[in-house]
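Before any comments, here is the structure.
Of the protein chains in this complex, all but one are displayed in their positions.
Order of writing sets the labels: A, B and C. Residues in every chain begin at 1.
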Amino acid sequence: MTTDMSADLAIYTRRESEARSYCRSFPTSFVKAQGSELTDASGRTYIDFLAGCSSLNYGHNDPDMKAALIEHLNADGITHGLDMHSGAKADFLTAFEDIVLKPRDMDYKVMMTGPTGTNAVEAAMKLARKITGRRNIIAFTNGFHGMTMGALSCTGNAGKRAGAGGGPLCGTTHMPFEGAFGDGMDSLKIIEEMLSNPSSGVDAPAAFIIEPVQGEGGLNAASPEFMRGIAKLAKDHGALFIVDDIQAGCGRTGTFFSFEEMGIKPDLIPMAKSFSGMGLPFAALLIKPEHDIWGPAEHNGTFRGNTHAFVTARVALEKFWKDDTFQKEIATKAEMLREALEQIADNVPGARLKGRGMMRGVDVGNGDLAGEICARAFEKGLIIETSGAHDEVVKVLAPLTTPEATFAKGLDILKEAARDVTATTKYAAE
Amino acid sequence: MTTDMSADLAIYTRRESEARSYCRSFPTSFVKAQGSELTDASGRTYIDFLAGCSSLNYGHNDPDMKAALIEHLNADGITHGLDMHSGAKADFLTAFEDIVLKPRDMDYKVMMTGPTGTNAVEAAMKLARKITGRRNIIAFTNGFHGMTMGALSCTGNAGKRAGAGGGPLCGTTHMPFEGAFGDGMDSLKIIEEMLSNPSSGVDAPAAFIIEPVQGEGGLNAASPEFMRGIAKLAKDHGALFIVDDIQAGCGRTGTFFSFEEMGIKPDLIPMAKSFSGMGLPFAALLIKPEHDIWGPAEHNGTFRGNTHAFVTARVALEKFWKDDTFQKEIATKAEMLREALEQIADNVPGARLKGRGMMRGVDVGNGDLAGEICARAFEKGLIIETSGAHDEVVKVLAPLTTPEATFAKGLDILKEAARDVTATTKYAAE
Amino acid sequence: MTTDMSADLAIYTRRESEARSYCRSFPTSFVKAQGSELTDASGRTYIDFLAGCSSLNYGHNDPDMKAALIEHLNADGITHGLDMHSGAKADFLTAFEDIVLKPRDMDYKVMMTGPTGTNAVEAAMKLARKITGRRNIIAFTNGFHGMTMGALSCTGNAGKRAGAGGGPLCGTTHMPFEGAFGDGMDSLKIIEEMLSNPSSGVDAPAAFIIEPVQGEGGLNAASPEFMRGIAKLAKDHGALFIVDDIQAGCGRTGTFFSFEEMGIKPDLIPMAKSFSGMGLPFAALLIKPEHDIWGPAEHNGTFRGNTHAFVTARVALEKFWKDDTFQKEIATKAEMLREALEQIADNVPGARLKGRGMMRGVDVGNGDLAGEICARAFEKGLIIETSGAHDEVVKVLAPLTTPEATFAKGLDILKEAARDVTATTKYAAE
Partner (left out) sequence: MTTDMSADLAIYTRRESEARSYCRSFPTSFVKAQGSELTDASGRTYIDFLAGCSSLNYGHNDPDMKAALIEHLNADGITHGLDMHSGAKADFLTAFEDIVLKPRDMDYKVMMTGPTGTNAVEAAMKLARKITGRRNIIAFTNGFHGMTMGALSCTGNAGKRAGAGGGPLCGTTHMPFEGAFGDGMDSLKIIEEMLSNPSSGVDAPAAFIIEPVQGEGGLNAASPEFMRGIAKLAKDHGALFIVDDIQAGCGRTGTFFSFEEMGIKPDLIPMAKSFSGMGLPFAALLIKPEHDIWGPAEHNGTFRGNTHAFVTARVALEKFWKDDTFQKEIATKAEMLREALEQIADNVPGARLKGRGMMRGVDVGNGDLAGEICARAFEKGLIIETSGAHDEVVKVLAPLTTPEATFAKGLDILKEAARDVTATTKYAAE
């Protein structure tokens, strides 16, 4: 294995596309990862507050998942099986039924889409249109759903949309997320007015697609009232209700689904990121049985159903979700996180907390400041990134399994970094 | 691990979406796979002539790749690293540069897209539109490029397109592939006429996207002349030339790239399927350096760059492509395949051979017959599928590493199956 | 000339498309029209409060326009001249420059589009996209801009949009008109928030298109502040500002342009309806000189520039707009109208006045009631129609030239009709 870092950097410059991004924020080469920490080629260890953008909720290389995967490999278990039946898939589905669905009184079919969130979103959009015979899908300001043309048409970010190069991002309407226009404006009422006015120009929707907490859009957390309001609007207007739990799901907010205490039953639920447990590419679309009108292979894909991921995903469910121990641990750390962020916010004029559970951050008012805090944190051994339309939110997405001591240490680094940066004249004056 | 097959089937019916497909053709549950063979829960072993739709060109669980992956796991190598630098990625890029690019005098940047072919295609479409400022992308009859909205707009299959439920499959023009209209009609001339006539209604193209051998569309193999013709048309009309080598690449036709002996230098090359070596989800877009105008993260994705796949992909390159031994073996087996298929074709009135290299099949004239042959083969222990607009082609996609004896045995089963089915009155009379 | 009414009706049923509409509300056959009155085949005379949906602002068959047209015909003046130069066109342009543009300090080029409002709107949309290189056009709730695919994409009405049969009504975003969401919600702020948020999902606009008074959408009259606000938003965001004055222009609101006292200078102004003076098909797009980047015939059409209309349009300008006499008359009648409508509103619980100038109506709360009032008025000899998303507004669009006595008589009929209908139990109880 290569350990010479300068050679590494040369090969990247020479051969990896300019589209690469995180490596620009964290200019080192990582070679090892365990739990909540990453180690680079020089042997330096970093605490991970990014967690693969919430793909590593259970940490890096969880020993049980790793052991199960090695066992599977040693036994020549199926690696790639298209969507043929395999023992590993049956075991995963059974565990998912027993551990996730049944206790929550949820009845869903699992559609193995291509192994990315964007693919699960595309499948949801297609299915909603197919079911309703309508084209318009209502997405939300600051929403992020993926980079393929369908999902991108639901994504708000102008820079990402520009990447389409003028290709057809049509068939969607963007409505304000809760609080998008400030406290005085009721987003639900705005949407309701637009939909109930037959001359609004907003075509009858096939679906609403919403993230309960907007991961890329600035950690905006919808209230249960808002989510129920959208669910009701969807029902009243004959539309499907798609809850994209790709980033907020799998325990990130404290429960398996981020919305499970909101009193809603989405029609379609795209899942990805931490769904495999171990960070392997894996996505699925959960479908209420009455909506499962797909024909065989009507939406297909070579890598739908990643068998290695079935193995690790099953272990994740069995290890973390059989009882409420893990949820309680998340709640404890979420409180630690909230307190630390409040301390940071107290030192930045106008700053405010965003998000909920272990999906929180602090909006420091502008992207430059947030970026400098993250850069300073990295120098101090913490991997952390920004979020938001203006990259104005310092976002903490630590593994949910992070030991309390490590978590506290990471939070200390973050506080120090914020202090260092805000102490400089430049932002203090603002 | 579950081994009771009926329990397996129940969980699938109960919990997996109706979109599932291959499991319907092969109604058993697979639990183990090695080389060219799959074993089901009852212990029965099948020869694999499907190879994950060409995702398993090096066979199942190649021992060297497996060993490298287990070593990586044991060492707590990065599993999920977003697109941060990692030793595994550098090693893969270096191997790709040394073993693939340099010997072929090819200069390309590697864009790690989401880990599916459709994602690499979407990235290529977006980039071509961005570069040219044009919207229209010319795809081909019987082309298959993926299921997300952008890639689907380039895909010809009406059933797949119907899955979009009326969503906007626009911005593309479909032109005849070589031979699409029979021998008397020159597809190149048709396309040239449409593009050179300023009143044709076909807008100036951003790109052409073509598969050198159409994997899903019936194993139609483009001639070097046709490919060069399209390359020239693209150049003459200011369009990019995208060669989708997802299914035909990685040795399937005999060389690493299916087009490398055709005298063309595509602008963009989406790769996936066997690119990881071991069937892990992994895709990339190869980009001529002058076209790499992406901004950081302009096309991003959580699972871009699957680190496990970097490990196995590197081993695949080092093991199979350092010299021409593997290519020679493929050539030998390709000839075995051609001969066997000719024998089958001789027994079916009107049948004809399709494809080239180890990507061949026999067009038996209709989908019912082809389907029955495949079903009969499965009964006899062979996994094989159909292809084509009418599913009229019995398609052989065996692992390229299949031992000759096993390959011969598989071909014998196929011949028997064809004989059995064609011997019945029903088709003989046609 | 046919005078047998039943024969008339038979031929319509037999030969005219089901798309016909006004004839259903006014089931008689008209044979003569002068000033503010129409006469049917049975000799009955009706006062016209519809005025060709504001196409007859100067009344029917104005004697001076008629005389000029007959003189033109007798002299074998050009009838159809494509867009060749003709004396009649020069005279019209000269009069338009002298009487309309110069006194208002307006500098615009006149583009003769096809002779319908929808065509002028299509030209404006195309030009705005061409100038800005952007696609998105922002239209407003309850806006109405025409029935061809471009204009229809800007039109809000769901029934009209359904007429597209699923054709692509894309490339537009619909935003709330002033007051669309009630008093508490500031539409300008909503639009500004959506445009200034780079993650809103609303693409940078090529243009805004707005009617100062929404003729079909319920006589919603924008305030000068709102119009200036949109003008500023357009400027700030690099978009063109298109003011569709097709229905509200040509004196309908009291001044030649409905917006001329608002302190705005639109970039593009589609004109039609009363622009010919006499109800002849004629439309034009007024273009700020710096935006006139059309190539010759880049937007063309057989009937662009109706020469008969040039003749009558010139007379209309010379007769009515050389001084402020006509404007004063309009103001007097507008006040009569307002008073009469207030009396009606006083008798209908919850009713409220809409519109301004001679473009006013009363919102009676529902379409059934409004429709019955209009039907009852017709029985009494008055031609009048409804407007609004629910057809809930009784709309008065009398010729501006209506003699005061006739106008008063018409208003009396309307008041009686409203009284008759609201006296019935059915609506009184609501």
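The rule is short, and it goes like this: a contact is a pair of C-beta atoms (placed from the backbone, for glycine too) under 8 Å apart; a residue touches a chain by one contact, two chains touch by 3 or more.
Note that this is a predicted model, so its numbers are computed, not measured.
Within the whole complex, the absent chain has one touching residue among C:Gly301, C:Gly365 or C:Gly410, and that is C:Gly301. Within the whole complex, the absent chain has one touching residue among B:Ser29, B:Ser86 or B:Thr141, and that is B:Thr141.
One of C:Ile78, C:Met262, C:Ala370 or C:Val421 touches the chain omitted from the figure, and that residue is C:Ile78. One chain of the complex is left out; on subunit C, the residues touching it are 1-3, 7-9, 11-12, 14-24, 26-34, 38, 41, 50, 52-53, 55-56, 60-61, 66, 69-70, 73-91, 93-94, 96-97, 108-112, 114-119, 122-123, 125-135, 146-151, 153, 159-160, 162-168, 170-171, 206, 272-273, 278-281, 285, 287, 292-303, 306, 308. Counting over the whole complex, subunit A has residues 166, 168, 170 touching the chain that is not drawn. Contacts to the hidden chain, counted on subunit B, fall at residues 135, 139-143, 154-159, 161, 166, 168-174, 176, 180-182, 184-185, 189-190, 193-194, 197-204, 217-218, 388-390.
Everything below uses one rule, namely that only the chains that are shown with their structure count from here on.
For the copy pair subunit B and subunit C, the superposing rotation over Cα atoms measures out at 180 degrees to the nearest 5. Once CA atoms are averaged chain by chain and compared with the all-protein CA average, the nearest chain turns out to be A.
Mean C-alpha position of subunit A lies 49 Å from that of subunit C.
Centre-to-centre spacing of subunit B and subunit C amounts to 58 Å, using the average Cα coordinate of each chain.
Of all residues in subunit B, those touching 2 or more other chains are 166, 168, 170, listed in ascending order.
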